[in-house]
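Only a single protein chain was left out; the remaining protein chains are all shown in position.
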Amino acid sequence: MDWVKGTFGTSIGKKQLMAVTGLGFIGFLTGHLLGNLTIYLGPESFNSYAEHLHALGPLVNMAEVGLLLFATVHISTGLLLFYQNYKARPVKYVGKKWAGGRTIFSATMPYTGVLILVFLIIHLKTFHFVDHDNQTISQIASNVFSSVGYVVFYTLSMVVVAFHVKHGFWSAFQTFGANHVKYMPAIFVLSAICAVVAGIGFGFLPVVSRLVL
Amino acid sequence: MTKKINLTLKVWRQKGAAHKGALETYSAQQISTDMSFLEMLDLVNEDLTLSGKEPIAFDHDCREGICGMCGAMVNGRAHGPEKGTTLCQLHMRHFSDGDTIMIEPWRAMAFKVVKDLVVDRSAFDKIIAAGGYVSVNTGGAPDANNIPVYAEDAELAMDAAQCIGCGACVASCPNASAMLFTSAKVSQLALLPQGKVEADKRVLSMLRCMDELGFGNCSNERECEAECPKEINITNIARMNRGFLKAALFSRHK
Partner (left out) sequence: MQLDSKAPGGPIETKWDRHRQDLKLVNPANKRKFDIIVVGSGLAGASAAASLAELGYNVKCFCIQDSPRRAHSIAAQGGINAAKNYPNDGDSVFRLFYDTVKGGDFRAREANVYRLAMCSNSIIDQCAAQGVPFAREYGGGLANRSFGGAQVSRTFYARGQTGQQLLLGAYSALMRQVSVGKVEMLPRREMLDLVLVNGKSRGIIVRNLITGEMERHAAHAVVLCTGGYGNAYYLSTNAMACNVTAAWRCHKRGALFANPCFTQIHPTCIPVHGTYQSKLTLMSESLRNDGRVWVPKKADDRRKPDQIPESERDYYLERKYPSFGNLVPRDVASRNAKAMCDEGKGVGSTQLAVYLDFAEAIKRDGEDVIRKKYGNLFAMYEKITAENPYKTPMMIYPAIHYAMGGLWVDYNLMSNLEGLFVLGEANFSDHGANRLGASALMQGLADGYFVIPYTMGGYLGGAGLDSVDTNHPAFAEVENECKERVNKLLSIKGSRTVDDIHRELGLCMWDNCGMARNDAGLTKALNTIPKLRDEFWQNITVPGDQGDFNQSLEKAGRVADFLEFSELLAKDALDRRESCGGHFNEAFQTEENEALRDDENCCYAAAWEFTGVGKEPVLHKEPLTFENVHLTQRSYK
């Protein structure tokens, strides 16, 4: 099994793990967002979406295990990379300026990552690990979003997600080696679109649910 | 127009790898704006020498931007603020009278300070020794025109081959990663039919060597590309990533 270590233990291997799992999450977010958009159609649609989803039974559980696995890999590898990169420059510069390659999105990746983790834990606690038998999903949502503080927290978290996606998306392609003169500009644009869609799509959910639910 | 300017320098002084270093302040008087940055340092060093102090140690040789020997952080930028320029080709006309200039050595775990602004870049040689070559002995090479090379590929290979091994990519990378340097050599050889034969083995061993030497991991920050004096492009990193994926998953090399 040396080659496994020699593959996924290397710097590129780790980055490619990050890329696979990251793109996986973007796929998940897309599905999640599409589902959540049913909110706009009112509580019935939203509830029926949730019921249909849960009717899939074991499939959902499998997806959950998969997501958990992805999350574990993405988070632990991310932390490892962060630590290694920190260690790679033991003496820091007294003055360092960026030359224009780095963006606010790329520079904040580890931090936005951690914030997303915090959000995720709270999000799971408020939406997933709650009593689903006696209340519908729209009731849960309208309860949770009744708190203004939570709405603000949620919306800001979605901005953080957008930041993370903005760099993560194109970066994943680069990491797989899919950087081509013809397609890279499009990937950059797509990256921005994904970020904006995720940010706005999810970001407005609390507001919408306060209005609709 | 040639002018004379006066500057304040804050220069990192460090006696050796085992010593602690600190910034020291010097004044550089009557600097002609036609001077190169290194000539300005020469002048400061002449003054230091005559006043019985040790001059500032810095690496340099060709002073034409090709040997890759020079390099330092100037006001927080690798090789100073000009794009596509090595420190020896940076001229003082890009500074103004009264400026304060901070000069620090490259900093990375894999580049220990030797003295003042001089660092040890032998890690780069190790990366090349790990596979940055075509395994061909002297003699017995076929006629050079026997293997045609598509002109465009030769051009791309040349783009990558221009790397001067200066280390600015590592120095400017937020993660002190050597991906741009390593990928430049991997790319050059992967693009040419002569180098393709060993491409799989090469990318695996060069990458593993790079990792072992304590460089950081690339996170696609693109600072390397922005600071590289030879403007080497991160498509080379992509090519290396691709080559790695193929070699690691599909070749028979472990």
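So that you can tell them apart, the chains are marked A and B in the order they are listed, and the count of residues begins at 1 in each.
Here is the rule we go by: a contact is a pair of C-beta atoms (placed from the backbone, for glycine too) under 8 Å apart; a residue touches a chain by one contact, two chains touch by 3 or more.
Fair warning: this is a prediction, and the values are worked out from it, not measured in the lab.
Trainee: At which residues does chain B meet the chain that is not included here?
Mentor: That gives, for chain B, the contact residues 2, 15-16, 32, 34-36, 38-39, 42-43, 46, 48-50, 52-55, 57, 59-69, 85, 89, 91, 93, 114-115, 118, 120-122, 124-125, 128-130, 132-139, 141-145, 147-151, 154-155, 157-158, 161-162, 164-165, 188-189, 192, 194-195.
Please note the rule applied: only the chains that are shown with their structure count from here on.
Trainee: Using CA atom averages as chain centres, what separation in Å is found between chain A and chain B?
Mentor: About 36 Å separates the centre of chain A from that of chain B.
Trainee: Under the stated contact criterion, what part of chain B meets chain A in this complex?
Mentor: For this pair, the touching residues of chain B are 12, 23, 73, 75-78, 102, 104, 107-110, 172, 174-177, 179, 204, 207-208, 210-211, 214-227, 234-235, 237-245, 248-249, 254.
Trainee: Would you pull the chain A residues touching chain B in the complex into a rising list?
Mentor: On the chain A side, the touching residues are 2-3, 6-7, 10-16, 81, 84-85, 87-102, 106-107, 109, 167, 170-171, 174-181.
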